[in-house]
Each structure stands twice: as C-alpha cells, then as structure tokens.
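Here is subunit A:
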Amino acid sequence: MIETIFSRPESLREVSTHYCPGCTHGITHRLIAEVLDELGLRERTVGVAPVGCAVLAYNYFNCDFAEAAHGRAPAMATGIKRCRPNLIVFTYQGDGDLASIGTAEIFHAANRGEKFTVIFVNNAIYGMTGGQMAPTTMPNQKATTCPFGRDVETAGYPVRVCEVLSKITTPSYIARVTAAVPKEIPRAKDALRKAFQYQAENRCFSLVEFVSTCPTNWGMNPLKACEWAVSDMMPYYPLGEFKTPDDPLPAGLNLIEGDE
Partner candidate 1 sequence: MLTEVVMAGFGGQGLMLIGKLLAEASMDEGKEVCWLPSYGPEMRGGTANCTVVVSDNPVASPVINKPRTLVAMNRPSLEKFGPKVRSGGLVLINSSLIDVNTGRDDVTEVLIAANEEAQKIGNDKAANMVILGAYIGIMEVCTLDSVIKWMEHQFEGKQKIIDLNRKALERGFELGKAAEVKV
Partner candidate 2 sequence: MARVLMKGNEAIGEAAIRAGCRFFFGYPITPQSEVPEYLAKRFPEVDGHFIQAESEVAASNMIYGAACSGTRVLTTSSSPGISLMSEAISYCAGTEVPVVFVNIVRAGPGLGGILPSQGDYWQATRGMGHGDFRILVLAPNCVQEAADLIMLAFDLADKYTNPVMILGDGIIGQMMEPVEFGEMVDPETLPEKPWALTGAKGREPNILTSLFLDPNVLEALNQRLLAKYRQMEAVEKRWETYNISDNMDLAVYAWGTMSRIGKTAIDELKERGIEIGLFRPITLYPYPYEAAGEVASKAKKLISIELSTGQMIDDVRLAAPGREVNFFGRQGGIVPTPEDVRDEFLKLIES
C-alpha cells in the first residue's frame, strides 16, 4: 500500500510562483497554507496582499483574497474582519509596506487589538522595486538608494517591528521566526499556528515576523543569503516570542469604570 506522505496543501493553488530562486517567500506561503489546512480554516479565510514582492500572493493561495494599497493592508483587513467577524483574515506584508508607508496602519490595528493575523516578511530591502533601502536595512548594508551603505546618522537605525509592537499595552501575539534556517522552520510553523489559533478563538491581534532573504537584491547566492540572514540580521532581529495574550497588563493602569 502506498501512503501519501507529502503533497501540496489544499490552501495553495497548483501554480508556479514568480518568486526568485532561493527566496523564502515560497516556504512562508507553504507554511501558512499548511496551518490553514490543519486548522480547517481555508474556506473561511480572506487574505490581503500587499504592494511589494508578494503583490501577486492572491494567485498562489487557494482562498478569497483582496489586494490592498501600499501599506494599507491592516486597514483593509480591519474593514473586512469587522464586517465579517466569522472570517479568518490575514495580511501578508513586506518591510517597506508594513514598516515604512504603512506604519500608522499596522500600529493602530495592533493597538485596537484587531482580531486578524499579520505575516510580516522582513528581508531588509525593497525587493520588487529593485533593491532600494528599507526601514529594516542593516547599518552599512548597501542598497540602490544607499549605495555607500545605510548611514545611521541620516537614515536612523533599522526598525524592529516586533520590539515596537510588543510594547503596546493591548494584548496580542507577537513573534519573530525565520524560514531561512531549516531547523527553525517547525518553530516558524508553530508560531503561525498559534497566531491563527488565537484569531480563531477571537482572542487577539497576532503578528509573525519572518526574517527572510533576498538573494537577488542582496547580490548573493541563496545559501550565502541564508548565512547572511543568520550572521548579520538575527543578532539584531532575534527570534522568539515577544508577547502573548497571556502576558499581564502593565502596572499603573488606572482603569476608569464604565457608565452603568
């Protein structure tokens, strides 16, 4: 008897992606799809695609999808989720989309405790537009708009999204994982599962950041890119859970009692 032990998740379509060889978007997509399958959520899931390399993500996932304006995916997801709270809504955003043009939208969605899930792909560069500096580009890392390397005197230090969002008082689930290191991939999937599970339980906002690679715009082969993500990004972008909905509220909150 032949047993199927590996197949395409139902939540992925049977198409080839446009992603560059060695890019970790493909693994990230697959992990999301596996989790949606395993939790039985596909038929009530709506994804929101960003502007960036994943702009065509809606062609790859086998669920309803909307395409947002640049940075506005959390606002759009808010609209969808509030109107149809029984849906499972997720955004899939890159670093330019989420941490630059969409900073207000992600911050306030997290602060309102919107019950949707954000997958944040941080590869320290603008991929789709051709290798420009991102808010998460590392100090002295070269990009087409910082050809001599990121100058922290003028561009500031890279934005650490998990660290910032986990400081928000509103309960949430915030974790940073990677798909660039094979042994970390099960942990990444665990984080995604928790994120979607919390949403399914209507508990909290959830965000999973993926430290990712961009071999094309980094000018490295895929293996070197994975090594660089470990050696140059992860010390500054450490993996782990930053916040869970079980964390206690900070001290000093003087809760005003509501009207009768």
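How these were chosen: all candidates are chains of the complex that A comes from, given by their letters.
Here is the rule we go by: a residue touches a chain if its C-beta (ideal position, glycine included) is under 8 Å from a C-beta of that chain, and two chains touch if they have at least 3 such contacts; residues count from 1.
Because the structure is a prediction, the values reported are computed rather than measured.
In this complex, work out which of 1 or 2 touches subunit A.
By the stated definition of touch, the match is candidate 2.
Quick one: which bits of subunit A touch candidate 2 in the complex? Just the residue numbers, please.
The touching residues are 42-46, 48-49, 55-56, 58-59, 61-69, 72, 75-80, 82-84, 87, 104-105, 107-108, 112.
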